[in-house]
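One protein chain is absent from this view; the other protein chains keep their places.
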Amino acid sequence: MKFFSKERPEIPIVNHLKADGTEWTIKEKLWLGLSLGEYKKQFLRNPVNWLMIAIFAVGIPLLLQRYIYGLGAVTHASNDYPWGLFLGFGLFGMVPLSASGFMLGTTVELFGRKDFHPIERLALLNGLLGYFFAVLFLEVDLGMPWRLPYPMFVSLGPAAVLFLVAWHVATYLSVQIAEVLPAFFEWIGWLKGKRVIRKMVLGLTIAGIILSTLHQGALGALFTYAPSKVHPLWLSVNFQWIHFFCSSIFAGLSMVIISSTLIRNFMAWRCDDEFKDNLDYITIGLAKGCSYAMITYLIIKIVAIAHDQEWSYLLTGWGSYYMLELGVAVVLPMFMFAIGIRHRYVGLIRFAALIAALGIIWNRLNTSMICYNWQMYQEIPHWKEVWITITVYSLYFLTYRFIVYRLPIVYGWKGEK
Amino acid sequence: MKKIVSRRNFIKGGLAGTATVAVMKSKETQAAHSFEGYPDGMGVLVDLTRCVGCRSCEAACNKEQGLPTPAKPFDDYSVFQEIKHGEKRRTDETAYTVVNQYDIPELDHPLFRKIQCNHCQEPACLTSCFVNAYTKTPEGAVIYNSKVCVGCRTCMIACPFYIPTFKYSSAFNPRIMKCIFCYDTRLKDGKPPACVEACPQEALTFGKRNDLITMGRQRIRETPGKYVEHIYGEKEVGGTAWMYLSSVPFDQVGFDTHVPQEPILNSVKDFLAIVPMVLTIWPGLFAGFHLLATRKEKIKEQEMEKKEEKA
Partner (left out) sequence: MQTRKKIMQTALAIAFGGVLMVPTQIWSMEAEDAPESVIIDSLANLYTGVEFNHAMHVEYASCQECHHHTTGGAVVNPNCARCHSNSGEADEVTCTGCHEKDRFNKTYLRTLEAPELYHIDKPGLKGAYHLNCISCHETTSGPTGCQDCHTMTLAGEKMFDTGSHTPAKGHSAPGH
């Protein structure tokens, strides 16, 4: 991706003004300052885009099938396993991986750790997009997606945990939009809007903590509705919400590490020096946060087993699987983080973050699908369900990339701000 | 009913952020431990020793509820051999009730068990629904309103008996499909559901839930050795309107004997209780953290200003 700087020194766009002093139009900004031909050329040169095209070529017809013929046409239509990959991965997996927004917001704005500032916007964007796409996954899964606003405005069931999730995700989504808006305002050059948001930052951040604590926990609490269905090792009636909340902390931080690593390696042209120079330092800082959250998580996981007197389950096959999950998805990355922090092995930290993030998805799939109905048969998702999940996730990837290409997320806007 | 209302209000209050109300009411929460159900709620006592597996109840239900024509006639008993994923037949979008056969080694004849919605006293589907699509009527039925349902299927997760099913086959008009105790066509006029009326063996006895418990106990007491000394559903998940008597331990006839003995909602309470706390404590706590964390900077700023003034 070195082409940006070779032929055209004025791009990538970091300023309202071109080299000749005229202003970039929004349209030009959208095309990254490239002509249509140039844009096409760079698009087709990227092998990732070809993979995306292949995924969408099959995925979009499948999505149409789902909306025309119903969920039964693309899933196994199971009454025993009402929730499949769309929620197991899309909601329960995406939401903890998007806890980064409130984590970094709190660190920078609330605790005044300005040294994490270069990554704050990436973390906020990561949070916003994760939530947005979790809702999108929900829209694929809901039987009547057009009734999404019902729990808000039409028929309220306030005593239900899902009611809390719905309201908090909705309000938190608004909070996150507000938090990411300054980057957008800088880019389009509307500074008044940015100043308004700036005044609200502390309030938004605190709202973010409250909403995140509650809905990350609420996603866990949803499973306490099924005390006789989820395997006891994966369900602690008393601690489930803490498990989900605590694991979302390192999940979100790990996701920012992964995302920043990808951007640093494949979008170096878009990063400014502040981002590039500080990234290793920040990554180590994030890793510290991860390792603390992980040891806490590990302890409450064990406390939960002790509390429910479930030691004997550990000796069963499910117990081995449980220990495998804890070992590979928590203990291993935790030690990798620790070693990485001590010896400043940033590469090791990045690898650990990948394991931790995949580990969280694994844990959520275990809770919602694999160890759900543990005394029954195992539901294996329909291939169409898998493909649609990949398709929506690819859309997430493209949106993420689209925004990072353009808005001042990993670079500072040079124009007035 | 008062009790449950106050508890739900407590949660509502917490969510709305009216903290003081919430904290005050939380005391009531402790006191209001369980909802005993409507005193005059109706129920059905199913006596497994009487059922002969004729499937009349299935046929009657199918007609009463206008469900689709089945693949096999209702007098075709080969359905008892059907196994899917190692499981016997279950309710689905075409059947609100099914009868399954259980071969018991100690008995010279099989036992049959009818499943349908048990119409819990404090239903998990109802308490888990975020659009209030479910209602427990004073007559004892747990009914469903498809007009507000969003199709999230949490009720299917929450139901400890795997009863609600989803009309997956429909893209534009899907809904939850489940036994409603023939509420609109019969129960609300005091009539028994279609399945009860169809049962030739009176394996299904309709009556006030309280009276049925007395009756069940009488059957157990007066025919020693005939029944296991337990009425399934009297205490399970806080009590159900449909209850069962069996001659063999309930786990041998497909019942989940590990369901909690209290309403499913009780296991969710731990979390619900923290909601008002987080809502009220977090803002102050984190604003305080913010002041503490940024104090040094503020002091530095002030010192800088003073220096500037001096200079």
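Structure notes:
So that you can tell them apart, the chains are marked A and B in the order they are listed, and the count of residues begins at 1 in each.
Criterion: a residue touches a chain if its C-beta (ideal position, glycine included) is under 8 Å from a C-beta of that chain, and two chains touch if they have at least 3 such contacts.
Bear in mind that the values here come from a model prediction, so they are computed numbers and not experimental data.
The omitted chain makes contact with just one of the residues B:H85, B:K147 or B:H258: B:H85. Note that of B:C125, B:A141 or B:M215, the residue touching the chain absent from this view is B:M215. In the complete complex, the hidden chain is touched by one of A:N79, A:S247 or A:S260, namely A:N79.
From the set B:Q65, B:T94, B:T137 or B:T185, the residue in touch with the chain omitted from the display is B:T94, counting the whole complex. Checked against the full complex, the candidates B:Q65, B:S169, B:T185 or B:T294 give a single residue touching the omitted chain, namely B:S169.
Listed here are the subunit B residues that touch the chain not shown: 50, 52, 54-56, 59-60, 62-63, 68-76, 84-85, 92-95, 109, 165, 168-169, 190-192, 196-197, 199-202, 205-208, 211, 214-215, 218-219, 222.
We adopt the following convention: only the chains that are shown with their structure count from here on.
One finds 33 Å separating the Cα centroids of subunit A and subunit B. Every residue of subunit A that touches subunit B in the complex is listed here, in rising order: 66-73, 75, 77, 79-80, 82-83, 106, 109-112, 141-145, 147-148, 150-151, 154-167, 202, 205-206, 209-210, 213-214, 217-218, 220-229, 237-238, 240-241, 376-377. Of all the residues in subunit B, the ones that touch subunit A in their complex are 7-8, 11-12, 15-16, 85-87, 90-92, 124, 127-133, 145, 148-154, 156-158, 160, 162, 164-172, 174-175, 256, 258-260, 264, 267-268, 270-272, 274-275, 278-279, 282-283, 286-287, 289-290, 293-294, 297.
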